[in-house]
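Here the complex is missing one protein chain, while the rest keep their positions.
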Amino acid sequence: MSASTRTRRTRPAQFPWDLVGLVLLAVAVAFAPDLLKALFGRASVSYLSIATNALSLSILALSWDVLARTGQLSLAHAAFYGAGAYTTALLARHADVPLWIGIPLGGLAAVVFALLLGAATLRLRGIYFAIATLSAAEVLKAVVHHLPTGIAGGNAGMNVPTLFRPEFIAGQMERWEVAFLRNEAYFYVYATLLCMTVLASILVQRSRLKHAFTAIRTNEEVAGVMGVRPARLKLLAFVLSSVFVGMLGGVEAHRVGSVLPEQSFSVSTTVLALVTPIFGGLYTTLGPIVGALGLSSVQEGLRRVFSDGYLIGYGVVLVLSILFMPRGVVGLVGGLLRRRGKREAGR
Amino acid sequence: MDTTLLVQALVSGVLAAGLYALVSVGLALAIGVIGIVNFAHGEFFMVGAFLAYQLFVTFGIDPVWSLFIVAPALFALGAIIYTSTIRFVLKAPELNQMLLTFGIGIILQNLALLIWGGDPRTIAGITYRGIGYQIGGVSIGLVPLASFVVSLVLVLGLYWMLARTPLGRAMRAVAQNRTGAALVGLEVNRVYLVAFALSALLAGIGGVMIAVIQSPTPVVGFAFTLKAFAIVVVAGLGNIRGILFAALFVAVAESLVATLVPNGDTLRNAVFFAIIFAVLIRRSWRTA
Amino acid sequence: MIKTARFLTSLALAGLLGLASAQGVSIGILSPLTGGSAGTGQAQRAGFELALAEINAAGGVLGEPLRIIIEDTQANPAVGLAAFEKLMTEDDVEFIAGGFSSGVTLALVESFRTFQPIVMWIGGAVSGIGIDGFDGIEELIGEEDWFFHIHPWDYHNVGAATAFAAQTGSETVALLHEDSAFGGPGSAGAQALLEEAGMTVTLREAFTSTLLGGTGDFRAAISKAAATNADMLYWIGYDSDVVPLSGQIRELNFRPQHIFGAPPGWPTEFAAAPEAQCVTGLIGFMPNLTNPEAIAFTRDYRAMHGVDPDNYMAALAYANLWAYADAINAAGSTDQDAVIAELEAGTFRSPIGDWSFEPSVIAKHQGFGEDLWLVFQYQNGVREIVWPIEKATAPLVSCR
Partner (left out) sequence: MSDILRVTGLVKHFGGLAAVDGVSFAVEANQIFAIIGPNGAGKTTTLDLVSGLLTPTAGRIEVLGSDVSAATPAQRCHAGLGRAFQVVQPFPEMTLRENVLVGALFGTPGRTRADAERRADAALELSGLAALADVDAEDLTLMQEKRLEIARALATEPSVLLLDEVMAGLRPAEARDAVALVKRVRDSGVTIVFIEHVMPVVRDLADRVLVMDHGKVVVEGSYAEVTQDARVIEAYLGKEEVA
């Protein structure tokens, strides 16, 4: 056997690149705001804002991927996001609880919806599953839209207070530094949420769940006969996936100051959740994150260069990427490394 | 609720089913024969609408006639897109195909935005948009009636083609068994090409109709495609007759709810997707 | 074709522009240039570009050429927020213009408060007044010194529409409205005002706009309105709803005396459609206004962009940029207090005529109110202004 195949063993003695990566990620995001500030001064406010949007996409993508590892191609991510956003907004509006409570409860609401949806769709596969989840998401959107105005604001939506309101003290700091403090705080919240998602993903990948998920994805019947309990694990994947999206929806509702049916349950949220991991590399922890950072950078870069039609370039990147990197960015890089490994082993 | 309103709701629902079915069969062809989940189907629809618009504005061609230009044009566009991209991902996982077609959709949509702008366009100088035949207080619109008839003819024509012609038989053979079909000497790639181009053509014709009914915009295809996906799936992949029934059922249900319930129009999508969800879930739990 | 050319030039010049150093005054603009609201954003940009060319031809601002930096919000709150913060911290602008979509505006409120640049806004019409438990833009930042709102508030829109409706002689009105933050609160306000004016609202019925996932089959809602046999059909929706609604009203043989629509804009070519005949609409600017400013604006806009300024957002954007140029020039510096003082004191040019900032219900600085609005009527393929009477180019005719 060549060295390359041996490295794919699942022995516990293997070096824990993933956990080290998570620690590096945590350290990197911990220092990123100050580093950006030191390097770019006031522009760091803007970069933090863009980075926060990229983190948001990463959470969306990675959580989608976790669910997809069981073969469940969900088109309900907007519903998880919206359920979290609306729950958070409702709590902020009607219940006198601290704002922070709303976010985990937003995650919880998403989990409840996900469990109901997951249980109903257990027997559906492939595109049938996808369309059923899409339909459920559209129905939830309509239900929220048609809740009495006094409860959820109806078509006008609801205001959601900001989580951070750093105070401007004239003479002590500049206005952009106040914005920096707020963006930094949001950045850390998003980053924490991403680290939690990454940790969940890593724990799945390191545990027997990885094999169970892969088995269910590739052949649910065979997996069942081999003792894997598909129903239970598919629901577990739904929980792991929805909880982070729900919390993301809650945090984002605070950050953008409002929830609206069209905005909080937008199909484009679902589509981005699906497209990003494919671009980056499916069924891995790294792929969806690389995909999110990659696509965010591509789009931001293009819009800075072309005032018009920058999204055409974005579309071209997507098309070319799938033609030339069928296994995503991570798959391409991994493949190149493996090939090099094989060559060296052959020497 | 008086009966006139009810009958009107039924008539409107039945007529709306035609366009639903037309958009759906094109998509069904792509999914059923080639196995491609085409996220850009709505953009073919949109391109068809803008072409009809442009032909009207530039050459004064009535959409009734531009149908015969737009259809081959979309066939060609479908063929080009198939040859340049789709055929390279036939064996790739369906998620890859989704990303590819999503990318194609973004390109087409933003090209349209660049060329035609974001403002809604209008094919203005046609006389038939507002015509309705009044029968006992119930109105039958000329445009919806015509689009219903054309859609029905096309869908049945496709059904006939799949059942009776050599090309149709080839498509069914390929749909059922890719490797087997290749063995009996069918040029699978050619069949795929035609199926995909035909799918774009059907979308394009739907687009011409929509250009008459409403305003072409870069995002005009979205609402229809979302529903078309659901109809195709609920009918069962490759089941053309099922599409007709599914389209009829959901369109009439939508129309009834929109009419009978206060603010019912805003419940259309909810009704539509609730039906789709219920059918899919029920079916999955019924079969053991 | 012009747009394609512009795209290609932007390709070529992108690098060069990036290198050009920012002397002079820069104004940051937020606009939805892609997505479903792209039409509005593009109209705004066209208006800004025309004003920019004129301002710079007239000597610029403080003796230097004025610069504008347009950022696409995609009508997405998170994207809009990042775009605003880019303008503030990377481009170091001190003045913000543009705006559309209340969702995006609400996302910007907190950051506006932090940076407190002068924000002169032509979007975000949701005042929040009259909606229980919801704070709109006027309620949130209307009182701020640095906030200047040019576009009328929702109650202005409805007030103008109702004033028009009242003088048509209609006694009964059926109200159809799209069901988002635009048409929902708007229709509630409209019903209250119509009833206050002594009219009977026979029906208030919501529909899903084609812009927001509807498939454009409005027959159910129209049938219900027709069944009430109202004198006037008054609808609030989006631009892309105009054609299907108007067609289906005819098709269903609904013949009220007046068909009155209040979308943000009207599809340009619709005038030539037979079913447009006698339809009336609320609009902020018309190319056939006869005041000299409008004639000049329409002429120059056509020369620059090759099309008519049909979307009134172009006129508002034009007014927006000129107000900045005039106020900064009058202040003689970019000092914020001085510019605010000039904005408060000044009278500015616009295609609609001279205007200035006055207080509204809450807001300290409100540009246009009900006075912005015109009602036109499609009469034999031409859009005639029928209201207010002093600007009318033709008398209102009944559809019956």
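Going in written order, the chains are labelled A, B and C, and every chain counts its residues from 1.
By definition in this document, a contact is a pair of C-beta atoms (placed from the backbone, for glycine too) under 8 Å apart; a residue touches a chain by one contact, two chains touch by 3 or more.
In this text the structure is predicted, and so the values were computed from the model without any measurement.
A.B. asks: Of the chains you can see, which ones touch the chain that is left out?
C.D. replies: Across all of the complex, the chain we cannot see touches A.
A.B. asks: Touching the absent chain in the whole complex: find that residue among A:94, A:125, A:229 or A:339.
C.D. replies: The one listed residue touching the chain not shown is A:229.
A.B. asks: Return the single residue from A:32, A:61, A:105 or A:212 that touches the missing chain.
C.D. replies: Checking the options A:32, A:61, A:105 or A:212, the one contacting the hidden chain is A:212.
A.B. asks: What does the interface between subunit A and the hidden chain look like in terms of residue numbers?
C.D. replies: Contact residues on subunit A toward the absent chain are 1, 5-6, 8-12, 208, 211-212, 214-215, 218-219, 221-231.
The working rule: only the chains that are shown with their structure count from here on.
A.B. asks: Which chain pair racks up the highest number of C-beta contacts?
C.D. replies: B-C
A.B. asks: Taking CA centroids for every chain, report which one is farthest away from subunit A.
C.D. replies: Here the answer is chain C, farthest from subunit A.
A.B. asks: Indicate the whole-number Å distance between the mean C-alpha point of subunit B and the mean C-alpha point of subunit C.
C.D. replies: Computed from C-alpha means, the inter-chain centre distance equals 34 Å.
A.B. asks: If you average the CA atoms of subunit A and of subunit B, how far apart do the two points sit, in angstrom?
C.D. replies: 32
A.B. asks: Check each residue of subunit C and list the ones that touch at least two other chains.
C.D. replies: In subunit C, residues 3, 7, 34, 179, 206, 213 touch at least two other chains, as defined above.
A.B. asks: Mind pulling the subunit B residues that touch 2 or more other chains?
C.D. replies: 110, 113-114, 226, 266, 269
A.B. asks: Could you please specify the touching residues of subunit C with respect to subunit A in the complex?
C.D. replies: 3, 6-7, 10-11, 14-15, 33-34, 70, 72, 77-79, 81-82, 85-86, 88-90, 92, 102-103, 106-107, 109-111, 114-116, 126, 131-135, 140, 179-181, 183-185, 206, 212-213
A.B. asks: Can you tell me which positions in subunit A touch subunit C when the two form their complex?
C.D. replies: These residues of subunit A touch subunit C: 42-46, 49-50, 52-53, 56, 93, 145, 149-150, 153-159, 162, 165, 168, 175-176, 178-179, 182-183, 252, 255-258, 260-263, 303, 305-311.
A.B. asks: For the complex, which residues does subunit C have touching subunit B?
C.D. replies: It comes out as residues 3-4, 7, 34-43, 179, 205-208, 210-211, 213-221, 223-224, 227, 239-240, 242-244, 246-253, 265, 267-276, 310-311.
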